[in-house]
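With one protein chain withheld, the remaining protein chains of the complex are depicted in position.
Labels run A and B following the written order; every chain starts at residue 1.
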Amino acid sequence: MSLTADDRFAIADVVNGFAAAVDDIGNVEGVVALFAPDAVYDLAALGMGTIHGHKGIGDFFTTAFGGMAHNAHFMTNIVASATAGGARAQAYGHAFSLSKEGSMLEVKARYSFDLACTGEGWHITRLTMGLLIPLG
Amino acid sequence: MSLTADDRFAIADVVNGFAAAVDDIGNVEGVVALFAPDAVYDLAALGMGTIHGHKGIGDFFTTAFGGMAHNAHFMTNIVASATAGGARAQAYGHAFSLSKEGSMLEVKARYSFDLACTGEGWHITRLTMGLLIPLG
Partner (left out) sequence: MSLTADDRFAIADVVNGFAAAVDDIGNVEGVVALFAPDAVYDLAALGMGTIHGHKGIGDFFTTAFGGMAHNAHFMTNIVASATAGGARAQAYGHAFSLSKEGSMLEVKARYSFDLACTGEGWHITRLTMGLLIPLG
């Protein structure tokens, strides 16, 4: 099984759609809609545990958005490949988040998106985030 | 109507071609050639108004290039979709501009490219620029 060019563009659109939703601060529904209902958002590498399902992911972003004023997630290095369950996309993210208190957080992250395609398009089944360079 | 994979690559090439032309300081003709003759370059969100047509865009870049020593526009998060008139591509740009006086401007921008395809390929009919994070 291999991915078509259309699959690869659709998968890149999900990766970039995740950034767009996270950068549209407060758009919890937009973030959640990118995930499968039982998806896992794995932030263990950041010491923030593992978040489960639409409710868990929605609650997480509701809290996170609360402190944010502006975000910019520059997504790069997107490489997709077929898996038994659908596809995996590796990506880098150079992320900036300006808090309401005026402090800027800069993160150089590595993402791994597991995705499945249903009649409603590609959705994230597991998103794992790690750091390319430790926070300084 | 939907975009083919070839359309999507051609559109990404225009987005990246815009960065390449702007980073090739002084190449006003290269920038202008990416736009349709009656294109609009909308910088209203930056308080810089709206620029019209090849002559307006050429004059704008002639002036802007005058103060620049080196540019780097890292274009990311390119997502294209079909529109009634052709296509729209959303993109992020992490831009750096080093002035001749030695000051560095860093911009975290969001771009929206409206494009139309003629016998001579895809051209920009409207380019709107905004900021993901306010200038600091």
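Worth pointing out:
Criterion: a contact is a pair of C-beta atoms (placed from the backbone, for glycine too) under 8 Å apart; a residue touches a chain by one contact, two chains touch by 3 or more.
Predicted model, so just to flag it, every value in this text is computed and none were measured.
Checked against the hidden chain, the listed residues B:6, B:101 or B:120 yield one contact partner: B:6. Checked against the hidden chain, the listed residues A:35, A:60, A:74 or A:96 yield one contact partner: A:74. By the touch rule set out above, chain B reaches the unshown chain at residues 5-6, 9, 12-13, 16-17, 19-20, 23, 70-76, 94, 96, 98, 104.
Although one chain is not drawn, its touching partners on chain A can still be listed: residues 5, 8, 74, 76-79, 90, 92, 94, 108, 132-134, 136.
Rule of thumb we're sticking to: only the chains that are shown with their structure count from here on.
The mean-CA centres of chain A and chain B are about 26 angstrom from one another, to the nearest whole unit.
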